[in-house]
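This is the structure, below, for whatever I ask next.
Apart from one protein chain that is not included, each protein chain of the complex appears where it belongs.
Presenting chain A:
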Amino acid sequence: MDALDVLWRLLAVLLAFLVLPLLVGQAEHKAMAHMQGRVGPMYAGGFHGWAQLVADGVKFAQKEDIVPSGADRRVFQLAPAVALLPYLVVLIVIPVGDGDMVGQVVDAGVFFVLAVMGVGVLGSLMGGWASANKFSLLGGLRTAAQLMAYELPMLLAAASVAMAAGTLSLPGILDAWQWWWLPWQIVGGLVFFTAGLAELQRPPFDAPVADSEIIFGAYTEYTGLRFALFLLAEYAGIVVLSALTAVLFLGGWHGPFADTLGWVWTLLKTAVLAFVVIWLRVSYPRLREDQIQRVAWTVLVPLALFQIALTGVVKVVIQ
């Protein structure tokens, strides 16, 4: 692999990282609006408000960058980067197509992905602690509680797939994937997706940023470009979560004409899952903090354990 090839791949990943979250954001604007009987942005860019997020970005860039006087300056300023960059790193190892269509093959891909995604949540924690604001602190603590509760079922569900494939490598998992894994791993898939939603603090698991209780949680004191980076991190998180779920549980590039159109299948499955994320946001009210904890420990963890047992049993039987 020469330097030019590496550069190419990094550029492609960066482009996907910059474009896909905006697409998801725009899709959320429009889908949410139509689900509520509205039309959403209509003016920016001329055609059905396609450039709304570009306009938002310009607006955010124009705003003053404020750091509260009581804040822990360095940590406060660093938090958005910590929240955003892990998703860029994760995108590098997600295989888009068969064979070589992946930024970088990592042997312990599942492990790497889950570990790095956990770092992203750290950004909210840093912001919440460093803001010197009680609402931010409450939001940060809720984030921490949510991270503790949902990392476990997410990990267990991912482990089930790794067990089934006998490898931790994401392309390796896809190579071993068969269509009947879909019903076999469906419970794990649901657990993984739900836990991922909770880790992204997406509705209905958005108690850490519950505006009616704690203003905007850890992001209360943020403004301008740093706030925009936090928002971008949320949408990059949706892309990463959808892509990961598609790769681990929906067979990634598998599908008709997979040898030529594999990448289309990956993107299509990712897009459908991203739409589901938006759909859930519009449909469900926010869970209370204790309800969030209860869902994690009494529903998702037992289900994930059940999935692991099922995977183990089937694995032994077919051998």
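Criterion: a residue touches a chain if its C-beta (ideal position, glycine included) is under 8 Å from a C-beta of that chain, and two chains touch if they have at least 3 such contacts; residues count from 1.
Operating definition for what follows: contacts and distances are computed from a predicted model.
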Per UniProt, the name of the complex member that is left out, chosen from "Dihydroorotase", "Dimethylglycine catabolism protein DgcB", "BMP family ABC transporter substrate-binding protein" or "NADH-quinone oxidoreductase subunit I": "NADH-quinone oxidoreductase subunit I"
Hidden partner chain, touching residue among A:Leu14, A:Leu225 or A:Val282: A:Val282
Among A:Leu14, A:Ala33 or A:Met163, the residue in touch with the chain that has been omitted: A:Ala33
Absent chain, residues of chain A that touch it: 31, 33-39, 42, 279-280, 282-284
